[in-house]
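Of the protein chains in this complex, one is absent; all others appear in place.
Chains here go by letter, A and B, matching the order in which they are written, and residues are numbered from 1 within each.
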Amino acid sequence: MLGRILALIVKELMGLWKDRKTRFVILIPPLVQVLVFAYAATYDVKNVPLGIWNEDGGAQAAELVRRFAGSPAFLPAALIESPAEARRALDSRRVAAVLHIPERFSADILARRPAAVQLLIDGRRSNTALLVNGYATTILADAAENLGVAQTPPIVLQVRDWFNPTLESQWFILPGLVAVLSLLMAMLVSALSLARERELGTFEQLLVTPLQPFEILVGKAVPGMVVGFINANIVVLAALFWFRVPLQGSLPLLESMLLLYMVTGGAIGLVISSLTATQQQAMLGVFVIASPMVVLSGYAAPVANMPAAAEIVGRLDPIRWMLVITRGIFLQDMAPALVLQTAVPIALVGFLVFLLAWVAVRRALR
Amino acid sequence: MIAWLRMRGLVGKEIRQILRDPSAILIAFLLPVVLLVVNGFGISLDAGHMRVAVVAAAPEEVVRGLIQSLAASPYLDPRRMPDVRTAEAALADGSVLGILVLREDFIQRLQNSHRWPAQAQLIAKGTDPNSARILEGYVGGALTTWAEDRGTERRTLLPGGISLQFRYWFNPALRSADAIVPGVIALVMTMTGTLLTALVVAREWERGTMESMLASPATMVEIVTAKLGTYFVLGMASMAMSILLSILLFDLPFRGGLLPLTAAGALFLLFTLGLGLFISTLARNQFVAAQIAFITTMLPCMMLSGMLFDIASMPHWLQIVTFAVPARYLVSILQTLALAGNVWAVLLPNLLCLAMAAVVAIGATLAVTRRRLD
Partner (left out) sequence: MIEVRDLVRRFGTFTAVDHVNFTVSAGEIFGLLGPNGAGKSTIFRMLCGLLRPSDGVARVAGQDLMRAAAAARARIGYMAQRFSLYAELTVSENLRFFARVYGLRGTHGQAAVDATLARFELENVAHSVSGALPLGLKQRLALAAALLHEPEILFLDEPTSGVDPLTRRDFWTRIGVLADSGVAVLVTSHFMDEAEYCDRLGIVSDGRMVATDTPGALRRRVRTAALPDPTLEDAFIEIVAAAGQKAQAA
């Protein structure tokens, strides 16, 4: 039995490797994606185009403007002279925020009266708006101090960020990409492998041979697993050596968890394929399953933000648990016991799904 | 160059193929529903009920007041914990997102304005930088409110000081859904558009029917136009459904006009369909076409369209790259139409870029197909 499975695996890998286009598709795009997405996925707010509406000629107002303009978070983009202009600038997205300093500002500061400043923010990008809020408050506090305003706040909040003291977005995104990209590729390749065989007619030839359905499934899952594993490690290497994400935990542990994870990915691809008739349908199936999986995993937006129902369904999602593991091993030196515990749902889902694929293929043969 | 009788024949064949293989119908109508529901409900940048552990060495009544104040914020979910060690364990295993620590001298320092500021410590989990920053903002705000309330009670507010007033344009409640759902619609259209056509041509090559079509008098322009036309109709129906669904399910506002919406949708659809055909023609076999389609649509659309991550904050070279991602233009148009209305200063340049993208994609397809003939 082992010999037959091995023969099938060798044949599959040869087939993948021989086609120049497939070789290209397996290696290059992951590399490109890693580089692009790691730089794209930034939660930092930088260079926010700022409109400056200064109705006050005084030195204090000028000082405030200087501070805002000088901050890396903002990029002065327009001088505003009227409410209509402010409205136009915001509507047309020429600026994402407008700093409005009223006439009395400098006078109020000098007279030690409460002074007010207004910030109009484009709410179309809500996350940015929230972060702009934070930056602006900080800038204002610094400005107040400098302006000699008697404002010692009653409370100062001192923040310490665990594991990622400088809040590098990439440290967060890259371990996530390891999990997401590899599973998508594993699912896609294994689903297409099986669908292709059936569509081209070579599947029947396989069925007539001594190969049992179980052996065929294993053989068909392996190319997906290999491709996914390679992809995962491309991202790992990029993370470690290009982006210098620290690896606090154990690499062998990470790799062994990845192997388990790939088995699950390959199995899911097989199930999708066994329920469809053509390669196009298989691809569609993978898309339909993959999208919710990525979203519910907490890759793009935190699990904590999801409605309760979504969060519960998400517990079936292997990506979700793998994200915890990759982020944990990279940034947290996660204890092996905890890693294994987190890996249990992955293994369970993989086993059940493989069983499902086996039943589906055998049923299809009747 | 185009014989209408032949076109009718070609289009008829495409229609019959679609009706017989449910894939296309599923892509056009089932996939969008799935994507919308999942992404719309699943992706939320609205942090709500962020669990914060509170460890405070202070009189009981003060701590209770603080916790109430924190709980009053719709964004925070405070949990009292006896000591820092317990709290740190909770932070490590993820049951809380942050720890607010108030040491013994906090209350004394707070009550004596000469000893201001009193220091409070927030320990956040830096593995998720976005949430960490948001948590910082909310906790800071809640603390300040609490201090001010106490101040009002005891009249220890100082004169002077600068206050910062915020006003949000278009999305006063800062619902992330209103900003994200347009992005999801763009994602849905990207995927459906490309998927509808990505395998079509490759499949014909694989099955050998392409050769017989090439042997017929139909020109390449006719063949490509017939495919594009048929799938265009399907795609527009799909888009209409997606928008209606968004309005129904997510209360998406729609303050813009139907004309710019249709124009944007049509142009974008032409682009994605063209892209799909291009991939399909180049790949010539479905296996490769599928992988390329997958890679070039889903993740780039999510990451580079401005849907989740702010383009202006990306490195400069990457911002230039996003100009080549048409989803970016669509997201901008949709966000504006939904929340702002017909702001032509935004709509026109973006529509123009979409038009260019469509021309490039279809032109490329025709160019590649013509070459394949010899």
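Criterion: contacts are C-beta pairs under 8 Å (C-beta built on N, C-alpha and C of every residue); 3 or more make two chains touch, one makes a residue touch a chain.
These numbers were taken from a predicted model, which means no experiment stands behind them.
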Just to confirm, in the complete assembly, which displayed chains does the hidden chain contact? A
Per the touch definition above, residue among A:Val10, A:Ile28, A:Ala59 or A:Ala111 touching the missing chain: A:Val10
With the full complex in mind, choose from A:Ser82, A:Thr138 or A:Gln205 the residue touching the hidden chain. A:Gln205
Residues of chain A in contact with the chain not shown: 1, 3-4, 6-8, 10-11, 14-15, 18-19, 200-202, 204-212, 365-366
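Just so we're on the same page, only the chains that are shown with their structure count from here on.
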Suppose each chain is reduced to the average of its Cα coordinates; what separation in Å results between chain A and chain B? 12
In their shared complex, at which residues does chain A touch chain B? 19, 21-22, 25-26, 29, 33, 36-37, 39-49, 75, 88, 90-94, 96, 109, 112-131, 133-134, 136-137, 140, 143-144, 147, 149-169, 171-172, 181, 184, 188-189, 192, 196, 199-200, 278-284, 286-288, 290-292, 295-296, 300-302, 304-307, 310, 314, 324, 327, 331-332, 338
Interface residues, chain B side, partner chain A - complex: 21, 23, 26-27, 30-31, 34-35, 38-39, 41-51, 91-94, 97, 110, 113, 116-134, 136-137, 139-140, 143-144, 147-148, 151, 158-172, 174-176, 178-179, 191, 195, 198-199, 203, 206, 283, 285-288, 290-296, 298-300, 302-304, 306, 308-310, 312-315, 318, 321-322, 332, 335-336, 339-340, 343, 345-346
